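First comes the structure, then the notes that go with it.
Only a part of the assembly is drawn; its chains keep their places, and the rest are absent.
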Amino acid sequence: MAAKEKTLVGVIMGSDSDYPVMAEAGRMLEKFGIGFEVEVVSAHRSPARAAEYAETAAKRGLRAIIVGAGGAAHLAGVVAALTTLPVIGVPMPSTSLNGMDSLLSTVQMPGGVSVATMAIGKPGATNAGIFAAQILALSDADIARKLVDYKKELDSGVAEKSARLKREIAEKK
Amino acid sequence: MAAKEKTLVGVIMGSDSDYPVMAEAGRMLEKFGIGFEVEVVSAHRSPARAAEYAETAAKRGLRAIIVGAGGAAHLAGVVAALTTLPVIGVPMPSTSLNGMDSLLSTVQMPGGVSVATMAIGKPGATNAGIFAAQILALSDADIARKLVDYKKELDSGVAEKSARLKREIAEKK
């Protein structure tokens, strides 16, 4: 509950066109009852805004920042340079190179400044939300319990899908 | 202090030949005064051991697990499937493909199970240690202070290197 009322996670992205992907992070945060805020912040087009966001994040009560960016994806690194909060990077797939550029620009950080990089695109955004919950769960028993439940859901979801697929195959014969 | 006396982070790797890289994670954890344990655990050669490690990690008091693996690097994902603790993956560079295989095998996780992926090799191992500290700092003021100091060190280190380089260039002329 407390977690929901407070804004604990920032979900930022380099462009509003990244939102359909990044909405998956929000969906997971909601699922785990974690309050979050959404902003469009560009490392290149609004550098001062990006710096200010990073520098004030901890003071404003955030505990983790999820960052989506594509191409020469500098936003996660730029934010990580200016905060000691955990920064979680999601490489966008929306480029000529299908997100390989976004991935390498996000993950290949030099020793000293870390970005926790997730998969390219929607699976990565989903997992960014889950990973933020995993961090918060270390000091929040409610979120911890929800994560355990979620793992069970995943497991039973697979079992159900398997059963359904087998039925469909049987019916076709 | 408390952090140092307790083993809070597991540093595991798929092969003992990964240790020269993974030692960098340990070096950073020591710097931030965080107790950790080291194990060789293979997802493929010792799957039961890997499963047991993951399943008992939280109960044994760990708060995060750093995983180094190379090639078809499954260890981080296998561990993440069996724990709700944050799992931090470090792709090993020691393969024919220079670690591109390790990176993709670690980072491209499906939605539902997250691995926080770091850069390939030593910079990644260094940052895995830092990232674990960033997670723990959320509930440990001592580590938080050390992280702030570390950022200052990084900054002054750059300034010193710049000054030294400029002196060396001037002397050569």
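Per-chain residue numbering starts at 1, and chain names A and B are given in the order in which the chains are listed.
To be clear about the criterion, contacts are C-beta pairs under 8 Å (C-beta built on N, C-alpha and C of every residue); 3 or more make two chains touch, one makes a residue touch a chain.
Worth saying up front: this structure is predicted, and the values here are computed from it rather than measured.
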Same sequence throughout, 2 chains drawn here; counting the entire complex gives 8
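Rule of thumb we're sticking to: only the chains that are shown with their structure count from here on.
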Between the Cα centroids of subunit A and subunit B the separation in whole angstrom comes to 19
The subunit B residues in contact with subunit A across the complex are 24, 63, 84-86, 88, 103, 107-120, 122-123, 126-128, 130-131, 134-135, 137-139, 144, 147-148, 151, 154
